[in-house]
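Here's the structure we're looking at; comments come further down.
Here the complex is missing a single protein chain, while all its other protein chains stay put.
Per-chain numbering from 1; labels A, B and C assigned in written order.
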Amino acid sequence: MREFVDTAAEAVSRITDGATVLIGGFGNAGQPMELIDALLESGASNLTVVNNNAGQAEAGLALLIKERRVAKIICSFPRQPDSWHFDEAYRAGEIELKLVPQGNLAERMRAAGAGIGAFFSPTGYGTQLAEGKETREIDGKNYVLEHPIRGDFALIKAYAADSYGNLRYRKTARNFGPVMAAAAEHTIVQVDELIEGCLDPEHVITPGIYTDTIVRIPSSSGAFQRAEDEALAAGRPKPCAAPADEAPAGGDIAPESESAAAGAAEQK
Amino acid sequence: MREFVDTAAEAVSRITDGATVLIGGFGNAGQPMELIDALLESGASNLTVVNNNAGQAEAGLALLIKERRVAKIICSFPRQPDSWHFDEAYRAGEIELKLVPQGNLAERMRAAGAGIGAFFSPTGYGTQLAEGKETREIDGKNYVLEHPIRGDFALIKAYAADSYGNLRYRKTARNFGPVMAAAAEHTIVQVDELIEGCLDPEHVITPGIYTDTIVRIPSSSGAFQRAEDEALAAGRPKPCAAPADEAPAGGDIAPESESAAAGAAEQK
Amino acid sequence: MTDTTQNAQNTQAPRVTDQPLTQQELAQLIAADIEPGSFVNLGIGQPTTVSDYLSPEKQVTLHTENGMLGMGPQAHGDQIDEDLINAGKIPVTELPGASYFHHADSFAMMRGGHLDVCVLGAYQVSATGDLANWSTGKPGAIPAVGGAMDLAIGAKDTYVMMDLFTKKGDIKLAQECTFPLTGVGCVSRVYSDHGVFLLDESGVVKVRELHGITFAELQEKLPDVQLEDRTGA
Partner (left out) sequence: MTDTTQNAQNTQAPRVTDQPLTQQELAQLIAADIEPGSFVNLGIGQPTTVSDYLSPEKQVTLHTENGMLGMGPQAHGDQIDEDLINAGKIPVTELPGASYFHHADSFAMMRGGHLDVCVLGAYQVSATGDLANWSTGKPGAIPAVGGAMDLAIGAKDTYVMMDLFTKKGDIKLAQECTFPLTGVGCVSRVYSDHGVFLLDESGVVKVRELHGITFAELQEKLPDVQLEDRTGA
């Protein structure tokens, strides 16, 4: 049965030593910071953690690693300018690292949630990261056999949950959330908002079947959403909308407007 | 470049003899009937068709089969009380049938769209439908190796497209649409509504990258949606809502049942 | 087959009776055995009737594999929306908390073992839980499988709901299926008019309930099957 709890501490209280914990987020977007802090507080150790990175600076996952509570990390991009706690643990041989290309990481968790036994991915073929793995040529293209990554627990952040445990996310904070929710035995979600009643069934991103424990922890996402709601209600563009003269035309119907300029796209 | 065309005939005009065509829909829900009719009209023959069924009664796919335009069909459930045209063609040895369990059908198209070379599925293991296929035991469970199903074209029905080719669907009419759109080289969509401007980016189900040709063909879905919109605007429950006394309580928080956000979030 | 509550019996009804269960009693029994808060897929036909006995307080959520959780009862009159149908292509209603998703996501939900229970019909079930329910194997018949093979393995537990005997009097529980298989070792319980049987890979069939048939009579019908009396009678 789904449970709604009042504190992050309660939410993570089931997590025991040796558990595999999928932790959502990409950068700060979608990162369940308060749940990670609660996990730190809980004392659970000998964890296997799956996250895109390996902790940054003096917060969250970095502190779990600093305290040597993470025996093994499965991630795509551990090395960052401020990943000093991971770096130290790794060089000391006190943490095991499984490096997985980011798309394979996502797809391997998707496979876990979808009951797929293994799949052939083209990503990484012919590279060091495929060494020792089974390969196969299919229709003239080379693939590497990849296996599911399952979690005992997932810690994710969504924007809102309704009383049925259905979730919606905000913008790129969606990232690993839906995939991890389905890949874990028990999914723990922190949300900015609890909706009384229910989300529109057409707009549910993670159906309640994938959520187990939900705790409301307001974060800055709520402030951003309120600013957006206010702007839309007042007939103004969303705050995050590119200036009109930068907006490119879309399809053949409304062929006006402008271009796209990305910020620096680091492959983190 | 995406094209918006005026007629179903124009929409299907690229489909040539021998093409593999993925046709959406489950029952009448999401069935692109007018596109199928146009395909019939177009004269294209020697087709390979992928659909959940093999045509019913005297309409759509059944007529394509009646006229022996379908050389091969890949489906999960051809035999129905009113599938007489398929039955006749099949017994006459004039159509090739590849029977695929429904979930494998969906996942094999998903694999095509996702660039997966093949995957191990537990479905069908030990059955006639896995005969001759590679099997493997993984973590004590048995799987069958399944390969992608790609389309040259997809014919699907969505509820609405915006000017960027983004799609939304209605209820269970979503079914195979998003999967087929990604699995086909060229995706042709019939929609009830063309949205000027754009769908809410959070509610896009099929991003415009997967759509190529779009044609507006109003259908009964529009009438159902309008009835629903009117009911919600008037504060009444959706017409399709189960009567209150049939509604089970939802979560632990708000056991009243209200559809909160319905429709309110489309930007235009 | 991950049935962890094989001995659970949530109803207070007697486990041994002289008369076979009616279809309604059988549906009621299955409904009573489904745990509160479960996510359930009810197969086409007889299994659908189980929903009539799922009380709202149990907060059971119904899945339909054509892309929905939170399916309500069949739609009538003005409720009918052609875009809202179940796997049997019958118009249904939407319950609060519902969600829609596409076919690949829907079958991923089943294949990934997220549903608690699937209730399915069967032509035959073997002592080790093999299921035959998609084809009678008649030569010349046009095959059609639909979602049967996905449903067979599509939940933590697969329950079969069936008459124990065919109209010709053949027993549908057997040491091995003679009809083409739908799934191997996937059925954990058989709910029949003549009894409830718990299956696992051991091949020893635990007989939880008997209705209108005695243990001795059943064993006589199944000479090759090892039965274990769990009726407590």
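As a convention for this text, a contact is a pair of C-beta atoms (placed from the backbone, for glycine too) under 8 Å apart; a residue touches a chain by one contact, two chains touch by 3 or more.
Quantities reported herein were computed from a predicted structural model and do not represent experimental measurements.
Visitor: Sort by label and list the shown chains the missing chain touches.
Guide: A, B
Visitor: Consider the whole complex, including the chain that is not shown, and state which of A:P32, A:G55, A:G117 or A:P178 touches that chain.
Guide: Checking each option in A:P32, A:G55, A:G117 or A:P178, the one touching the absent chain turns out to be A:P178.
Visitor: For the chain left out of this view, which of B:V12, B:V49, B:A106 or B:A182 touches it?
Guide: Answer from the full complex: B:A182 touches the omitted chain.
Visitor: Name, in rising order, the residues on chain A that touch the hidden chain in the full complex.
Guide: Contact residues on chain A toward the absent chain are 26-30, 76-80, 86-87, 90-91, 97, 99-104, 106-107, 109-110, 121-129, 142, 159, 169-179, 205, 220-221, 224, 228, 238-243, 246-251, 255, 257-268.
Visitor: Residues on chain B that touch the omitted chain in the whole complex?
Guide: Residues touching the hidden chain, for chain B, are 1-2, 110, 112-116, 162-164, 166, 182, 197-199, 201-202, 204, 207-210.
Just so it is clear, only the chains that are shown with their structure count from here on.
Visitor: Looking at the contacts, which chains touch chain B and chain C alike?
Guide: Common neighbours, chain B/chain C: A.
Visitor: Among the chains, which has its CA centre at the largest distance from chain A's?
Guide: C
Visitor: Measuring from CA centroids, which chain ends up nearest the centre of the complete protein set?
Guide: Central by C-alpha mean position: chain B.
Visitor: Distance between chain A and chain B based on Cα centroids, please, to the nearest Å.
Guide: 29
Visitor: Using mean C-alpha positions as chain centres, tell me how far chain A is from chain C in Å, no decimals.
Guide: That pair's centroid distance is 36 Å.
Visitor: Going through chain A residue by residue, note those that touch at least 2 other chains and give them in order.
Guide: 2, 114-116, 162-164, 197-199, 201-202, 208
Visitor: Could you say which residues in chain C touch two or more other chains, in rising order?
Guide: 59, 61, 68, 94, 96-97, 100-101, 108, 110-111, 153
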